[in-house]
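A single protein chain has been omitted from the complex, and every remaining protein chain is retained in its original position.
Moving on, here comes subunit A:
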Amino acid sequence: MEKSVIEFHLDSGSGVSPYQQLVRQVRHAMRLGLLREGDRLPTVKEVVAQLAINPNTVLKAYRELEHEKLVAARPGVGTFVTATLTDATLAAHGPLREELRHWLAKARRAGLDEESIEALFMTTFRNTAQEDVA
């Protein structure tokens, strides 16, 4: 069997549940173009053997990715990437990064240190996210 393209890792201090971490790592690898359509994800057994984690965790992560139509399971063969995440937003990243740099420079000139910037960003981010929910 060909080798799978990515290897998972777990960060136990992140507060993000292991299955969510696996889902995010797949999405992240897809966004970066590390995982492309047709690539095979590690099998459940491979992930279990590598990370010593619960197989249900891996199954749950793969089911969620399937539900999002990012991967598809082929019984007896493996789970394969069926979509691309890189194209749609990539073009917008450059200009957004530029604006963010500009904003960060402005924040520093106003006297904010790194922690203040992060706190300001996180509270604003959360509040707007909640407004979207409400």
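We take it that a residue touches a chain if its C-beta (ideal position, glycine included) is under 8 Å from a C-beta of that chain, and two chains touch if they have at least 3 such contacts; residues count from 1.
Rule of thumb we're sticking to: contacts and distances are computed from a predicted model.
Trainee: Assign the chain not included in the display its UniProt protein name, restricting the answer to "HEAT repeat protein", "ABC transporter ATP-binding protein", "Na+/H+ antiporter subunit D" or "XdhC/CoxF family protein".
Mentor: "ABC transporter ATP-binding protein"
Trainee: Which one touches the absent chain: A:Val5, A:Val48, A:Ala83 or A:Leu104?
Mentor: A:Val48
Trainee: For the chain left out of this view, which of A:Val16, A:Leu32, A:Leu100 or A:Leu120 touches it?
Mentor: Once the missing chain is taken into account, the touching residue is A:Val16.
Trainee: Contacts of subunit A with the missing chain: which residues?
Mentor: Residues touching the hidden chain, for subunit A, are 10, 12-13, 15-19, 44-45, 48-49, 51-57, 60, 123, 126-127, 130, 133-134.
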